[in-house]
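First, the structure itself, so that you have it in front of you.
All protein chains but one are shown at their positions in the complex.
The chains carry the letters A and B, assigned in the order they are written, with residues numbered from 1 in each.
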Amino acid sequence: MTRPTTVLEIRRLVVGYGKVDAVRGVDLTLEDRQIAALLGPSGCGKTTLLRAIAGFERPASGSVWLSGEAVSDNGTWLEPERRHVGMVFQDGALFPHLTVFENVIYGVRGRPRARDRAVEVLGQVRLGELGHRFPDQLSGGQQQRVALARALAPRPRIILLDEPFANLDASLRARVRQEVRSILESAGIAAILVTHDQEEALSFADEIMVMMGGKIRQVGSPEEVYHQPVSPKVARFLGNGHLVPCRVTSGRFHSSLGEATCRAEDGPGRVFLRPEDLTLRRWSQGAGAAGTVVARRFFGHDVLDTVQLADGQTIEVRSLSSTTVPVGSPVRLALRERTYRVFSTV
Amino acid sequence: MSSPGRNFGILLLLVVLAAAGCGPETADNEAVSERALIVYSGRSEALVGPLLEAFERESAVRTEVRYGGTSELAATILEEAENSPADLFLSQDAAALGALSGAGRLMVLDRALLERVPHRYRSNRDDWVGLSGRARTVVYEPSRISEADLPESLEAVGSPAYRGRFGVAPTNGSFQAHMAVYRVLHGADALERLLAAIAANEPQTYPKNSAIVEGVIAGEIDLGLVNHYYLWRAKREDPSVTARNYFMTGPGASFVNAAGVGVLSDRPAARELVTYLLSETAQRYFTEETYEYALAGSVPQSVDLPPLGEVGSPDLDFAEVSAALEETLRAIDRSGLIR
Partner (left out) sequence: MVTGTSLAVPGAWARRPSAAVCTAVAASLTALLANVPLVYIFVRAVEAGVERYADLVFSAQTWWLTSRSLLLVLGVLGLALPVAVTLAWLVTRTDLPGRRVLAVVAALPLVFPSYVAALAWVSVWGPRGLAQKALAPLGVELLPAWAYGYPGAWLVLSLFTYPYAYLLVVAALRSVDPAAEEAARSLGKKRWVVFFTTVLPQLKAAIFSGSLLIALYTLSDFGAVSIVRFNTFTLSIYNAYQGLFDRSTAASLATVLVAVTIVLIATEGWLSSRLRPWRRKPTRPPRRVRLGRWKPLALTGVFALLTVNLVTPLVVIVFWAARALALGNPVGAAAEAAVRSLGVAGVTAVVAVLLSLPVSIWSVRGGSRLAGLAQRASYSGYALPGLVIALALVFFATRLTPALYQTATLLVFAYVVRFLPEAISATTASLRALAPGFEEAARSLGNGSWAVLRTVTLPLIRPGLLAGGGLVFLTTMKELPATLILRPTGFDTLSVRVWTAASEGIYSQAALPSLILVLVAAVPVFFLIVRPVLMERS
């Protein structure tokens, strides 16, 4: 049936709240040690899906298999506490009445060498010296590391992370994210991160599962879903850009903003161009769609110019911040060469 | 984390105290309830306690008493029905006994015993007997109102001279029984008129007789409608009290109610206690300790009171009075006396 290396397998899962189905037929598979992100806008059903895996929601139909064992299937239902699923909550949900050490040992109490295990995982998250503290004496990042240690302690089959970085300061978020990622890697455990933040998903996971409207729309590597989105909706959700009409002829598309390689059959279509797919050149310096820079936003590492084309529409273009094109300059746009995805016009 | 721990400690302490408090107590009670005579007493412990102790010494019968309000205990006995553990009920007034008698809860007593008490102070079904008498009277403070200015009859209480100066206890059983007597004697319409006149005269209302007497002593009011013995009790506590009692004349102006006893089980010990309560010792105790009228035998009064026969109490059947009570209460409600 399931190969031994498959940690999680979900088939045609439907989870409903009353009349509304939050999860409407989801299939997905996760291999051992794989770190995936379940990415989608709020209300897309991703948290419900995660809670169904953990056993906090009872599906209407479909099945959930963990390491080859059916935990939720027709007539089969395993309580959350018997699934061996580690969970890290948005706010950490550390038990405020227990110390850090007591929190971590909570899931392994009564097992042989429980203390050793607690010390070990606290070491893994590099908080070994804070075991005596109470959760409210820790910073937000430390709290999330304790939450992770607590989830790891019973050696679960998989770790589920429910928006764990959402409550952290922006400055802290990227660092904690990388710490968590490397802890998961060194623990050698499969994990699913639920998030609505594209940047977070893309930088954290090996595999992105894009979920919208209760269904998984696309599964793939971060590069794949970012650059080869399956639909304009998915494309838009992953980042800004412009949906431009084009015509494909023998493996290349042609649009008002330029032409490039694509994988599509000949005929009319639409192509999604991101700001970094475009380059700016001074008016005098070559061919391409002509326009004028009307606004410029500086981000340090790069710069976002707003260009107004001759036909009135505005296009955003991302460049390295070292390129300087003053506002008001006449410019020409060009397309970077890569393989684009062209959507049918229907 | 130490303070929640301490809180739990307190809770634990309470539980331990609880175990200490009720555990042995109940076990003890159950052990003795086999033979003790169970008495429900609507009369207070201070009064009944010494009397029952004396009885225990004389008779070797053990008693166990539940004290409570007369009407609450009567209601309890009615709810207990056939399962009542009570052997005997000591009541503050005849109405409660009448209610139990009406519900068939009381045992018939020996004629010989009953005949020690004038027939008007006992049940016409021979199932309860009065022990002591309490007369309705007017308590007043001579320094603020002279005897000559006191109302001669109940109707006179409605006169403008007393506006705002007198106290009544319209929710108290003794007042209600008094009004029921008035209704039996004079009819429903007369009662309505009387109550309306009293209510219109801005009386001060009190929850009970003792409060009226205190009100008179404290000067809140100048006179009030009460039972006669509260004044004497107040004088015992404070001999400097100058207030006095006054007995109005006319039919129904005064009335002697009976505190009495009814028997609920056929245990001989219960009858033994009734006999004791009607004995000269017990009757003397009533006159000396509560300043009530002795109803059995010929025990002299301990304080200056008109003889029982001279108090203007009509010769009425208490059952008739009890029957009139419901309509009387409605009339009192309608009168607006109870605010």
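Throughout what follows, a contact is a pair of C-beta atoms (placed from the backbone, for glycine too) under 8 Å apart; a residue touches a chain by one contact, two chains touch by 3 or more.
What you see is a predicted model; the values in this text were computed from it and never measured.
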Residue, one of A:Asp91, A:Glu120 or A:Glu276, that touches the chain absent here: A:Asp91
Among B:Glu72, B:Asp149 or B:Glu280, residue touching the chain not depicted: B:Glu72
Missing-chain contacts mapped onto chain A: 51, 54-58, 77, 79-87, 89-91, 93-97, 106-107, 147, 150-151, 153-154
Residue ranges of chain B at the interface with the undisplayed chain: 3-4, 6-8, 10-11, 13-15, 17-22, 25-26, 29, 33, 38, 44-46, 64-69, 71-76, 78-81, 83-85, 95-96, 99-100, 171, 173, 176, 204-208, 210-211, 214, 218-220, 230, 233, 237, 325-326, 328-329, 333, 338-339
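The rule is short, and it goes like this: only the chains that are shown with their structure count from here on.
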Chain A and chain B: spacing of chain centres that average the CA atoms, whole Å: 84
